[in-house]
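Of the protein chains in this complex, one is absent; all others appear in place.
Presenting subunit A:
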């Protein structure tokens, strides 16, 4: 009868799964033992985690650094594990508090990430190594901001807890073909920039590709505020060195300008709901002449733009969002701290830094003459220019936990026209000031 067949099938399944289970038990145990014994064994390993794609600039440069490390440290193997960004972001605190912590890992710069872990005592103080090995000379002061954290976990001063290998900044990508066709030259001042926007808008083209649902819109908002700001204001806003008036000239101008630009057709109203990926794909597809976003797009532009010529220029103004990239940290529970320091040192060497630059990244200590590709050279020169004019202004979502979402919804309301600029400014002031009270400023 039917029953016979069915029971046979279920029995077979059960047997198969039980067999798997038997393997599982012994598997788990032997692996647990292996990991524990690894540290005491003869052959040393350096466990290293990062979350950059293998073919990205950082991935390429660090692969080379690992090779050099193994060559200069005979008998030591690098055990590299590629992690997901989200996994590191969500579980770092737990991992670093356990015996499974890696010897060295890439981690996010910022108060809520590296700052928090340093406050909890999970990261090794690198101050001594930084001075001994000269990392403090290689990195410019604004890049060092994200490497140092004080006892409250706030960046900008205190001890070294991380070492950045690369930089990033927000710039203007432009479609050369569309500029030529419209007879627009690359703008060098803010007035020329708005004139260019106006030319496109008058011809019926929306000039700026935008994404209101993610970081690009708040970065543009911040850029506009920066055009009315000075370094003292940035230090107040980002590093809590003074009071910030959200109804002062900086933010008032930014909110008003975004709202005006939507009305004038420089930014599409429907971009309020767009994601960064949509924005990038639209620009790569040749639908917009201008995209204001970060250097993290650069490699992808190089690879994927086929139909037209493109270039990049610095935002017309002294400042732009930007900072060091993510940082190397050495967990307090690292079993091979000295090896980890050696590895960081190799990543700061000229050869590795030059490779990073030639692969489309922004090195922090490269030899400018060694960068061969024209586009890469332009990218790096612009970064160096920004860095030397003290123009790296960090990111608007840094000052308070959860501030990213506050800014997304605030700027979205500006683009939609749901709220007046003054109302939006009140809305984004509240969480900022609450956070100030929390940290005792």
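Keep in mind that, in the parts below, a residue touches a chain if its C-beta (ideal position, glycine included) is under 8 Å from a C-beta of that chain, and two chains touch if they have at least 3 such contacts; residues count from 1.
To be clear about the criterion, contacts and distances are computed from a predicted model.
*Asks:* Of the candidate names "Chemotaxis protein CheA", "ABC transporter permease", "Menaquinol:cytochrome c reductase cytochrome b subunit" or "Proline dehydrogenase", which one corresponds to the UniProt protein name of the undepicted chain?
*Replies:* From the listed options "Chemotaxis protein CheA", "ABC transporter permease", "Menaquinol:cytochrome c reductase cytochrome b subunit" or "Proline dehydrogenase", the omitted chain resolves to "ABC transporter permease".
*Asks:* Which listed residue (A:294, A:399 or A:431) would be found touching the missing chain in the intact complex?
*Replies:* From the options A:294, A:399 or A:431, the contact with the absent chain belongs to A:294.
*Asks:* With the full complex in mind, choose from A:276, A:379 or A:393 the residue touching the hidden chain.
*Replies:* Of all options in A:276, A:379 or A:393, contact with the hidden chain holds for A:276.
*Asks:* Among the options A:104, A:284 or A:415, which residue touches the chain absent from this view?
*Replies:* Reading the full complex, the residue touching the unseen chain is A:284.
*Asks:* If the missing chain were put back, which residues of subunit A would it touch?
*Replies:* Output for subunit A: 6-7, 9-10, 13-14, 16-18, 20-21, 23-25, 27-29, 31-32, 35, 51, 53-54, 81-87, 90-91, 94-95, 98-100, 108, 215, 276-277, 280-281, 284-286, 294, 296-297, 300, 303-307, 326.
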